[in-house]
Each structure stands twice: as structure tokens, then as C-alpha cells.
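The structure appears right after this line, and notes come after that.
Removed: one protein chain of the complex. Kept in place: all other protein chains.
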Amino acid sequence: MRFLPTAEQRDFTRSLDALLTASDTPSVVRSWSAGDPGPGRALWARLAEAGVFALAAPEAQDGMGRLPVELALAYRELGRHAVPGPLVETAAVTALLSHLADAGDPAPAKRLLPGVLTGESVVTLGVPGGGGYVLDAEGADVVLVVKAGATGPELRLAPGHGPVHPSLDPARRLARPDPGGELLAAGPLLAEAVGCAVRWARLAAAAQAVGVAEELLRRTVAYVKQRTQFGVPIGSFQAVKHRLADTLLAVEFARPLVYGAALTLAPADLAAAKAAAGEAAYASSRAALQLHGAIGYTEELDLSLWLRKARPLRDAWGTPAECRAEILAAHP
Amino acid sequence: MRFLPTAEQRDFTRSLDALLTASDTPSVVRSWSAGDPGPGRALWARLAEAGVFALAAPEAQDGMGRLPVELALAYRELGRHAVPGPLVETAAVTALLSHLADAGDPAPAKRLLPGVLTGESVVTLGVPGGGGYVLDAEGADVVLVVKAGATGPELRLAPGHGPVHPSLDPARRLARPDPGGELLAAGPLLAEAVGCAVRWARLAAAAQAVGVAEELLRRTVAYVKQRTQFGVPIGSFQAVKHRLADTLLAVEFARPLVYGAALTLAPADLAAAKAAAGEAAYASSRAALQLHGAIGYTEELDLSLWLRKARPLRDAWGTPAECRAEILAAHP
Amino acid sequence: MDLDHTAEEDAFRAEAREWLAAHVPDAPLPSLETAEGFAAHREWEAELYAGRWSAVSWPERFGGRGADIFRWLAFEEEYWAAGAPGRVSQNGISLLAPTLFDHGSEEQRARILPEMARGAVVWAQAWSEPEAGSDLASLRSRAVRTDGGWLLTGQKTWSSRAAFADRAFGIFRTDPVAPRPHQGLTYLMFDLRAPGVTVRPIGRLDGRPAFAELFLDEVFVPDEDVIGEPGQGWRIAMSTTGDERGLTLRSPGRFLAAADRLVRLWRERGEDRGARDRVADAVIGARAYQLFTYAGASRFAAGGEMGAESSLNKLFWSEYDIELHETALELLGAEAELTDLAGGWGEGYIFALAGPIYAGTNEIQRDIVAERLLGLPKGRR
Partner (left out) sequence: MDLDHTAEEDAFRAEAREWLAAHVPDAPLPSLETAEGFAAHREWEAELYAGRWSAVSWPERFGGRGADIFRWLAFEEEYWAAGAPGRVSQNGISLLAPTLFDHGSEEQRARILPEMARGAVVWAQAWSEPEAGSDLASLRSRAVRTDGGWLLTGQKTWSSRAAFADRAFGIFRTDPVAPRPHQGLTYLMFDLRAPGVTVRPIGRLDGRPAFAELFLDEVFVPDEDVIGEPGQGWRIAMSTTGDERGLTLRSPGRFLAAADRLVRLWRERGEDRGARDRVADAVIGARAYQLFTYAGASRFAAGGEMGAESSLNKLFWSEYDIELHETALELLGAEAELTDLAGGWGEGYIFALAGPIYAGTNEIQRDIVAERLLGLPKGRR
């Protein structure tokens, strides 16, 4: 056992971090939130080039061979840098289409996956639940929807979508896809593929949440060291110290759950990782807001880009309550 | 509206406080816990003389006229001084027998209440639930048990009891009453009277819990002012201050619920008071233990007498979870 | 000890309930933090004022009903139970008006209060400065004596409502060489549209301009707009922040109504037992806050004063409000992020998040509780 990133994995993480640091992601998020996906699409292409979207696809589909640990490492970086867009959905679509292909239905993958892997095509996905909203339907090239049909689930290419609804995170642009559209797959095979997609989505979301939690903590630690009140840095107050210590505790115990889930891909491990990482991100956001005070409550401080991500990410693709229920149902 | 104790109520409280302060209640509790009820019985007689056990009985039964506010004030003092014995059960029995008498079945009250009101007879009571254990069956003169019979609830005089089981609070001596015994009352009237008994029991337990919470907080505040570590009183550390501030907050918002419930006797108010006061007592015990450190973990420090009361009192006569469920069921 | 109402109180409550049932708009008004919503809320204030419900505790000569604190609490219970809109005049009514009653002149009260109560003049607060958050004594904006008044120069921030409001109030340094930092401060009112004032709206987390920065460059304030004596601003402001944190900032009626809405949501969502305890705690907490407030009002009516207990009050409602909204989001599950969802839980949540920060952070409040109510040693934090 060596439950630590390898040198190659650390190099991969560092190169992604460098790419994202050079990309001024805060302004990318602000554009995306304002309805201008241009800078986001450009960044998307660079991430595809770095291989980020090929990590859930087998080599037979021109992917990098299904690398869940690398995907977790990559999505943690995406979370640390607040990258916007249907990131989790892209991992889910890749897993779904690859699963279909492996199981004998290669047509949808052949048609849609190449664009996803190269970043030329931005995809999103809605599955039953969550009120029927789909993330970034407006900015995506391909909107896939799984719905219950007469004889089981059906995967369709949505013909359009309704208006964009405001989210707690303005970078999340949610809309209801229009009904109908071309049927791409159906039946028990699809049901299995959707299960696989949900597993990868949870892994991606959990990893992203850990990155969000870490960045909120990092920014808050930096702030409380320099912000003074009553003549001293507020980071010297024990109440501030202890709240940040508790935040670190939550993050440090969520992270191994995410890597562990990447290694086993067991549903209970994935649910545990999603629940713990989501709660850690949310706790980190509450601490960050409280310790920044009023300035943290403004959208103009870049902190807000992470603050607003935490709660929706916690609840997307399985709320903590749903994940907990599944863990107990699956417990031997 | 004048939601404040009257001058008479304050005088009553002060006289009880003086009586109890003069009674060395810590050694009374230690004797009671060791199976020697002598000093406890002597204190019981003084409390009866002060009228404490006549507060749930109407004047027609030689009581003081059903004074729930005075009962709440008195039981808060009993909690503050850690008085042992079936206190809550005595209030419940008084309410039960008085209710039966008022509703047309005076025989049980005529037989049992005089001894209760004078303190000559110590009574206890078990109702369905809670594993069938009765508090202080060993030390009481009269053990009453309500059980479901073939045609509704039955009130019986238990003929004896099983062995005493250890509780988290050694001053609580629990035993299972033997089955059978003389039948005292039954039927729908009894069901109503039991409902009334539970309401008074909750009021008494909630008030006692507030007293326990207050005393734990008071002792802890005194301790952290004098205990020094790293050259300063530990009460000057912000983590200590904030934990005690939160404890005070819980107590200060539980107390009005208890007085409010005494005034309305509404089931939802009583459940709210019981839940909040029980949680406040428990939170206060956790803070007291943590801030005392190792010395607080010993039985020889008198603090332990209150520490150990908190959790069982929180859960007796309706756990917070049960109370919460009832509140929602009753909410308009 | 009692919780009784007089027949007059019952009649007052019934009159309020009847008026509200007839006048509260059927649909919620647009958000207070938009230009459109601000205008709609001003209109609502005018309607309230026409019915003499805008400031029930004021004397009748200023448009109130001379209601005592128990009637005010009863009115608030009815107001929020009726689903009536948020109060755009809240800053003026709960922060400036008490100051004018205690420290203003009768001329100021007659000139200012009725216009405030009918929503014609909406007031913003101007307390904080960029370097003075929790530490108000370190204020630097100054007022310099000039002919017939003062010239204000400096910067204020976190000025609630200032994006759309008409006037503002705050304290300014009038004696820069005063021996201690909280001496030499003066309490002033000024016009947000006066020459020299620049208002820069600040977007809160959802982007809406819930507050603003104020840049002041020799803004003229006539002597008639100084409250109390020059140099006494700190003492006057402290009595205002006492009120701000005390009985009046959040009325129990607001949370009683919110807890009712939460129970309805819980039932609509199938009574999920996983959230049951938290829903019940919202009901318990609202009742606790109501009774705590009745006790405080009783002490107040008996001649007592609000002291450091106001810190307990502020801690309670601010934490309560967040827990209540988090529970609602929990019940809404993955849909919770949609801020346009019926019920307004999303916007309420964003608003609640500010509670533990403003009007004295909760960290400061816990220090105050520990030091003043529990007597723990000061000094180290």
C-alpha cells in the first residue's frame, strides 16, 4: 500500500495548477456568470488539451484509460481555481457513453465522445431528480437528458431549453431542457450506464468540493493574518484560530475519502466522499464568510466566487442526506 | 402582561434556596446514591413542609391550588441544588391523583395524597415506555405503575420490584416493578389523568434541568476564573469565554420556555420546554466537564453530582426527539 | 408572572389583523435590493402610514399610535403572520428614530419622523469605515466647522440601503486632537444627494446592491442636522447600537411566521424525518425568542434597561435565522440553489448569512456576554 500520490500524479497536478494560475480564472468565472462563455470555452480547450476530459474514458474510446485517481486530482485543481462550466456533467457523460460502448452500444460514444475529449464540444447532462434542471444547458453544445420512459430510462438529445434560472452560484446557469428530442439509448444497459455516470459524477463533484474547501481556507488564513482589529491581526484571536483549525480538520479528513473512493469506485465510498467533501466545502465557506466579515459578503471580492460554489456543489449529484441514506442502505 | 416572577414568587424561591443551601445537599446526594435514603428522606420532609409537594394539587385535596409557576420555580431550585429522589414522579403522581379526584374518582387521592403532601410518604411512578424501569422504587413507600390492560390503561400499586440497575447518575436508582398488585384505577378517565401527569412531569423535569444547567455554568465560571495555566486564568482564553457564552445563551433561552409552559400548560409548550431545557442542561454539562478538565471527570468533585444528572434528566419523561416529534404533530 | 393580554390589547391586535388582511399585497413585492423593489416598498410604507401602522410605537403627533412595547410586539406578530413585506424604513425607524427621541430636538422630530414613517425619506446608516469594522472607536471620517454647520470629508462603507436611500446618519470626528479615540465624535445627518457625496453601491453575494460605499468631500451639513451636542456622538451612537442589538432589530413575530412557513415546507416535502428535529427546533426557537422578548419587555416596562443581554438577543436571532434557512435549503435538496424558487428561501438565506457579521460580529458579542454577563477576565482574545 502506498496511499499517496505518485511523482507522476504530483507532476500532473502541478502542471494543471500552473495552467489554471496563468488563466486568470476569476475573470473567466465572472464572464461565464454574466452569460459570456467565451473565456470559459477557451479555458475549456486548454483543459482538454491537458487531458482533463479524457480521464473517465477507456483507451478504446481514445481516452486515457479510465483514471479515477487522476480525475480526482484534476477536479480538485478545478475546484481550487473555481473553474466554471458543466465539469461534473462532462465526467458523467464520458463515463456514461464509455460504459454504453463497452457494453455493446458504441454508436452514441462514437458520435459524441470525440468532441468531448478534445474540448470542441461542451456537453451537459440531466438525470431524474433535482427538479429537472440541467446545468449550463445554454452554454453547452450538447444537452443530454435521461428520463424515465414507458419501458425504462431513455437518453435523449434535448432539442432546446427553457429560461436560465438564477442559482446561489451565478456561475451555475440552470435551465429545464425541452421535452422530446432524438433518442440515443434506452433500456437496462442505459440504466447501468447511468449508475456508472452517477458514480463518476460524485467522484468529480467531491474532488471539486475538496478543492473549493481548500481554497476558501487558504484565502481566509491569508486574510486573518493581515487584517487587524484592536491593534492585532484577527488571526491571533483564539476564536478565529479554533474555527480555522476545525475547518482544516474537516478538509483533511474529507480528502482521503475522495482518493479512497477514486481507488475503489465503491458506491458507499463515493457517497461518503461526496457527503464529507460537500460538508467540508460548506463549512469552509461559512468560516470564510464569517472571518472575512462584511468584505466577504460582497460579490466584488474574488472570495465570493468560491463562497457561492460551496452550497450548490454540496447538494448537486446527491445531497449529503441522500448520500448518507445510501451508505446505510449499503452497509453490510 | 408581566412575564416576570412576582415579589412573592421571588421570596418563595429565595426561601427554598436558603433551605437547600443549609442542607448540605451534596452529602445528601452521596448518601442517596450509596443506598442510604435517610438524609434524603429528612430533606424530603423539610421540602414538604415548605409546600413543594403541594404545588400540583388543588385546594380540595389540601394542596396549594395547582400552581405550575411556583412548581417550576421550586423545581429549578431543586435542580440547582441537585436534590435526589423521585421528584418529578411526585409531581406526576400528585397531578394524576388530583385529576382522578376532580373527574369523579376521589378514592386513590384520598388514600395516597395526604402522605405525599406532608412528605411522610415517598411515591414514585412508572408509565409505559422507557424499558419499564421506575425511579427509586427501592427508596419509595409507594410504587405506582400504569400499564396497558386488556381494556385500557390500569393503575396498580406494585407489590415489589427487581434489582436496582446502575444509571449514568448513581443518584437515580432504577428498578423494574413486579407485575400485578392492587388495581387503583382504570379506563378512559385514567388515560386522561396520565396525560395530565405527563404534562406536570415534563414541567417539573424541565424546570429541574434549567436549575442543573445554571449550577453547572455557575460552578464552571467560578472555576475558570481561579484555575491558571500558562500563567493566566483559563477564563481569559477566548475559546473558554465563547463556550461559556454559548452555554449561557442556551440556558437563558430555555428558562422563558419553562415559565411560559407553566403558564399555558399547553402540550406543545411543555414539550418545547422539556426539549430545550434538557438540551441546555446537557450542553452545560459538556462545557463544564471540558473546561474543568481531568478534575471534572472525577466523582469526588461535587461538580459530578450535577454533571451526571444532566443526561438522564434530558431523556426522562420524553427525550428531546420525542418532544420534537410531538411539537410538529401538534403544530397548526 | 403572567402572559395575559388586556381587552384593549386584544382589540388593538384584532384591528391590526383586519387592516393587514385587507391591505397586504397578494403577491410578494420585488426584492428590496432593486430599484423597482425599493420603489414598491416605499409605496407600501405610504400605505402603512395612511393606516397609521407604519410606526405604531410613536406618539400620535408623528403618525404613530403611542403603542407600548407589548402592543408593538403584538403588531409585529400580526404583521409577519399576514405575510406583509419587509420594511424599507427599518433603518430609520429602529436606529435613527430612537436616537431622535432620546437626543434630538422637538424641531428635528417634527421635521424628520413623519417623512420617515411614510417612506418619503428613506434613511441609510453610515457607521462603518474601511479600517473600522468591529472597532468603531477608530473612525477617521471628519466634520470640520464651517459657517452655520459642518463640512464632512471621508469614507463610509457597509451603508445598508444607501444604494437607493435619500439620507444617512452617522458619527464623524469633529475634534481630531481629543485625548481618547472615542471622544470628539459628533452625530450628524446628511443628504445622500448633496454636493460632494458619491454613492458607490456594493453588490452582496447575489450581486444585489444591499449596501454602498459613501465618499464624502466637504459635504455641507447645517447645524440643525446635528443630533445632541457636538463631541457627544460616541455616547449617543452607543445608545443607538444598544437599541440596534436589543429588543427592536428583529421582532419575534418575524421568526414565528418563518417557523410556520418552514413547517409548511416540511409537510409539503413529505415530512422527511431526517430534518424533523431541525424543523422542530425552528418552532421551539421562535417560541423561545418570543418568550425571552416578553420577559425583556416586562423588565423594560418595569423600568429596567437593556444591557449586555442585548448581545444574547443578537447572538440568538442571527444564529437562529441561519439555521432556519439552512433547514429550508436542506428540505429543498438539489433545488435549493434556485433563488427564484417559490417561498423566497434563497434570498432569505443570503440575507440571513449577514446576521452574524453586522451590528457587531458574533465573536464580539460572545466576548461581551462572557465579560459583562459572566464576569470573565477581559483583555486577551
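By letter and in written order, the chains are A, B and C; residue numbering begins at 1 in each of them.
By definition in this document, a residue touches a chain if its C-beta (ideal position, glycine included) is under 8 Å from a C-beta of that chain, and two chains touch if they have at least 3 such contacts.
The structure presented is a predicted model; accordingly, all values stated were derived computationally and were not measured.
*Asks:* Given that one chain is not shown, what are the shown chains it touches?
*Replies:* A, B, C
*Asks:* Write down which of B:P5, B:P26, B:G149 or B:P312 is the residue touching the left-out chain.
*Replies:* Counting the whole complex, the residue in contact with the absent chain is B:P312.
*Asks:* Which of these touches the unseen chain: A:A103, A:L189, A:L248 or A:L301?
*Replies:* Candidates A:A103, A:L189, A:L248 or A:L301; residue touching the omitted chain: A:L248.
*Asks:* Quick one: say which of B:A7, B:A22, B:A150 or B:A294 touches the chain that got left out.
*Replies:* Among B:A7, B:A22, B:A150 or B:A294, only B:A294 touches the chain that is not shown.
*Asks:* Contact with the hidden chain only, please: which chain B residues?
*Replies:* 129-131, 133, 165-170, 172, 174, 229-230, 236-240, 289-290, 293-294, 296-300, 304, 307-308, 311-312, 315-316, 319, 321-322, 324-325
*Asks:* Tell me where the left-out chain touches chain A, residue by residue.
*Replies:* Interface residues of chain A facing the absent chain: 1-6, 9, 69, 221, 224-225, 232-233, 235-238, 240-242, 244-246, 248-249, 252-254, 256-257, 259-260, 262-264, 269, 272, 275-276, 320-321, 323-325, 327-328, 331-332.
*Asks:* Against the chain that's been left off, what residues of chain C make contact? List them.
*Replies:* Against the missing chain, chain C presents residues 272-274, 276-277, 380-381.
The rule we apply is simple: only the chains that are shown with their structure count from here on.
*Asks:* Going by the average position of its CA atoms, which chain sits the greatest distance from chain A?
*Replies:* Centroid comparison gives B as the farthest chain from chain A.
*Asks:* Report the chain ID whose CA centroid sits closest to the centroid of the full protein CA set.
*Replies:* Smallest centre-to-centre distance to the global C-alpha mean: chain C.
*Asks:* So what's the Cα centroid distance for chain A and chain B, whole Å?
*Replies:* Computed value for the inter-centroid distance: 52 Å.
*Asks:* Could you pull out the residues of chain B that touch at least 2 other chains?
*Replies:* Residues 237-238, 242.
*Asks:* Using the touch rule from the top of the page, what residues of chain C touch 2 or more other chains?
*Replies:* 363, 366, 381
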